[in-house]
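With one protein chain held back, the other chains of the complex are shown just where they sit.
A, B and C label the chains in the order they appear, each numbered from 1.
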Amino acid sequence: VKNIAVLTSGGDAPGMNAAIRAIVRTGNYFQLNVYGVMYGYRGLINGEIMKMDSRSVANIIQRGGTILKTARCKEFFGYEGRQRAYEQLKKYQIDGLIVIGGDGTFKGAFTFSKEFDIPCMGLPGTIDKDIDGTDYTIGFDTAVNTAVRAIDKIRDTAEAHDRLFIVEVMGRDAGYIALHSGIATGAEHVLLPEQPTRIQDIIDALQANERRKKLVNIIVVAEGDQSGGANEVARVIKEQLPHFDTRVCILGHIQRGGAPTCLDRILASRMGYAAVLALMEGKHHNCMVGVVNNQIQFTPLENAVKASPRIDPEWFQMIRILAS
Amino acid sequence: VKNIAVLTSGGDAPGMNAAIRAIVRTGNYFQLNVYGVMYGYRGLINGEIMKMDSRSVANIIQRGGTILKTARCKEFFGYEGRQRAYEQLKKYQIDGLIVIGGDGTFKGAFTFSKEFDIPCMGLPGTIDKDIDGTDYTIGFDTAVNTAVRAIDKIRDTAEAHDRLFIVEVMGRDAGYIALHSGIATGAEHVLLPEQPTRIQDIIDALQANERRKKLVNIIVVAEGDQSGGANEVARVIKEQLPHFDTRVCILGHIQRGGAPTCLDRILASRMGYAAVLALMEGKHHNCMVGVVNNQIQFTPLENAVKASPRIDPEWFQMIRILAS
Amino acid sequence: VKNIAVLTSGGDAPGMNAAIRAIVRTGNYFQLNVYGVMYGYRGLINGEIMKMDSRSVANIIQRGGTILKTARCKEFFGYEGRQRAYEQLKKYQIDGLIVIGGDGTFKGAFTFSKEFDIPCMGLPGTIDKDIDGTDYTIGFDTAVNTAVRAIDKIRDTAEAHDRLFIVEVMGRDAGYIALHSGIATGAEHVLLPEQPTRIQDIIDALQANERRKKLVNIIVVAEGDQSGGANEVARVIKEQLPHFDTRVCILGHIQRGGAPTCLDRILASRMGYAAVLALMEGKHHNCMVGVVNNQIQFTPLENAVKASPRIDPEWFQMIRILAS
Partner (left out) sequence: VKNIAVLTSGGDAPGMNAAIRAIVRTGNYFQLNVYGVMYGYRGLINGEIMKMDSRSVANIIQRGGTILKTARCKEFFGYEGRQRAYEQLKKYQIDGLIVIGGDGTFKGAFTFSKEFDIPCMGLPGTIDKDIDGTDYTIGFDTAVNTAVRAIDKIRDTAEAHDRLFIVEVMGRDAGYIALHSGIATGAEHVLLPEQPTRIQDIIDALQANERRKKLVNIIVVAEGDQSGGANEVARVIKEQLPHFDTRVCILGHIQRGGAPTCLDRILASRMGYAAVLALMEGKHHNCMVGVVNNQIQFTPLENAVKASPRIDPEWFQMIRILAS
């Protein structure tokens, strides 16, 4: 391996820049040429490729977003698109590719690596933390801390008014942000896609709280919860408890931005560093770099799929008890 | 004046606790008894009144919300309600009242002071900064900084994806949060209640930006803008520019909470201190304490109404130029 | 077990309040009486003990410090002190004790439990993360993120002036804060107690950087590094490189305060919850509750000592490469 390329794809996640920096500098240190591809697979197809060096990634470790930008790209799902991408790589004599993104990104890389015999490495960059083969994904810790600080602020005003707040956090298929931010802010209820929601139970609990004069309640809802999101939960609750002072807050895209936390920066740095080494050593080609039990671990790209739910049921018991 | 009471009313605003602290400690220092009234006028009517001392307000200067809680109270708009409130004051021999809130709060205090000859002082506590007689209101600087930090995060992800974001900030009747946060985040457009919005102009400008490859745009919309808020603006834009990657973010109640900024803590401290002195000296009874050109200034409560728009038109010119 | 007590001891750490909250609420949920002991072992000896309930710990999960306060206590190292402590426990019929602190705290608890047959549980609360039997300690993640954000700010001004900054972070015996904050901020060098420091190597590297026009450098030094701390490192560097614009920053106690991160709140909540369950079930008495590979794990208090260095040498290689 002499010339490698890196791209970010899918939804952006804080820490992606730290990963790019690690890849460029590790590559340069070991005498590789490192190319940055703009706009994910779309830029690969269109040849938006530039050479990077140590200076290109100076002072970005603390920046949210991704300097390589990202995009979703339908063309890369078709053979023709991938062939054009391959031609671009040939043009630059790139013989190793690192993609940072989620399971869709990995699926593309897997197919691509099979078809054109280009070694690909994946880095899990998604705030949702729902990829098999790693305990953490780049961006999750930052996103959940952003959610926690936002909900702390909401609690200030909830306490001032004795209000019920229904806060929607990101997580279409996975409830980790909701679960972690809910526990960390002392939320009274947490609604997740991984577990059926019985709104009636919540309404009963709210009424029980009311009887003991506890009027401040926070419900954290993952956007992918089957209940239909915060607005729908609020609608049902207002119908049955019209005398509650109920408000909705949808945190939205603030969860994607901001300076990454220490954990995300280190995670991204380690993964980027390991990916380049793996490309060079040739031992774990076409794998995703994960961190499991604080050790780097490689998972074949075809297995680095959306994780099936793995939330310890005892955590739900704990939420109930700690918010009591 | 020997016994004074303080309450917070209307929407909560960060810095209210700093004001309560200043009132209690200044009162105590000058040998007054200071009572805290819970839940605004409602608690005054119901007698939710407690004596406070230096310890009651220890370590609260940095807390969002209000330890006295707040509520809206219809009863106080009727004479009977105010009479019951007056009886509570008599019971505690309270001969001076300080209310922290917005123009509705002041209106109630004005009527009350007339009817029952109780000297009242008002402190402007509202994140909207739209009260005549003061340059700043308690909570505005914190709310606008919260909005700025949130929009900074949104810009990170907007830049990563070349997206158009429409961000709604608080401000039902006044656009100061939108105006200030818009300038401070380099927003391309700012929509305010104080000024008619021509969405067609915005669409034209977005298209002009597109022609020069500027795809990242942020539009800050005050909730009270005549266009109908961020969702409605987004709907119109999506209709005309369906190929734009357009997203909406409604910041909501996070703008009300959080530790107050330095400015809000000092403002609240100075106002609380001045209000107690004014009650004692008897010179500015039934006034709102404001800060104008960095000097304490008193405005009769009946004049401390929602300010008419006073936004310098040159600022709009500046926004356009700086985002160019 | 029917009546349990909790105390915090040694240096304070953010997240201790989240642990106290979890202990009180879990205890109450299972019908235990929970007592809070003020000022650590000193308050235990002096009988500064109060009953706590759900309300006592409302709205504290997000607060730094410890509502139970903490202190170092020599008397508890003597038998007489411990006997007086035991008498206090008897007075309140307390039959289980949870202590939150570091290895000194655990040593005391271990001796105490042996002598008086009181089941004790330990929770690792220290920003230094240097306790055997757990991957994380309560407070570390918050402290290191505070350090990271501070060093980010220092880098802003270092970049503006082309300066060399030597930043001292906490860590008397362990360099985890220095190591993690150094990697996360892209520090050029990290000096730790766990590893001998050769300042001459650093000076050589600084000169090499100077030759390639890289004048901004950040060196993170753990306070316990053998070099003698940031001031001493600066003295030596200034002597040999007098033309460098060298500044020192000692972050100090800001690293102990502030709202805990999500990770610390969840860690503290899980540990507090598990400690109460363990007391009730009687299976892991006189153990420290740790989290290893994300699972609760119990370590006998006598083994929960300061961890021997366990820093992966590859991390140092990575720091060198990523800052290149």
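The rule is short, and it goes like this: contacts are C-beta pairs under 8 Å (C-beta built on N, C-alpha and C of every residue); 3 or more make two chains touch, one makes a residue touch a chain.
Source: prediction; values computed, not measured.
K.L.:
Quick one: which shown chains sit in contact with the chain that's not drawn?
P.N.:
B, C
K.L.:
Out of C:64, C:81, C:122 or C:229, point to the residue that touches the absent chain in the complete complex.
P.N.:
The one listed residue touching the chain not shown is C:64.
K.L.:
Among the options C:80, C:159 or C:281, which residue touches the chain absent from this view?
P.N.:
Reading the full complex, the residue touching the unseen chain is C:159.
K.L.:
Among C:47, C:228, C:258 or C:300, single out the residue that touches the unshown chain.
P.N.:
C:258
K.L.:
May I ask you to list the residues on subunit B that touch the chain which is not drawn?
P.N.:
Residues of subunit B in touch with the missing chain: 21-22, 25-26, 28-29, 54, 59, 61-62, 135, 141, 144-145, 147-149, 152, 155, 159, 180-181, 183-186, 259, 261-263, 265-266, 269-270, 273, 293-294, 318, 321-324.
K.L.:
Spell out the interface residues on subunit C facing the chain that's missing from view.
P.N.:
8, 12, 14, 16, 63-66, 69-71, 146, 150, 152-157, 159-162, 165, 247-254, 256-258
Please note the rule applied: only the chains that are shown with their structure count from here on.
K.L.:
Among line, ring, star, complete and other, which best matches the way these chains touch?
P.N.:
Graph shape here is a line: each chain touches the next, no loop.
K.L.:
Which integer distance in Å separates the CA centroid of subunit B from that of subunit C?
P.N.:
One centre to the other, that is 39 Å.
K.L.:
What is the distance in Å between the mean C-alpha positions of subunit A and subunit B?
P.N.:
It comes to 35 Å between the two C-alpha centres.
K.L.:
Do you know which subunit A residues sit against two or more other chains?
P.N.:
Residue numbers touching two or more other chains: 152, 155, 159.
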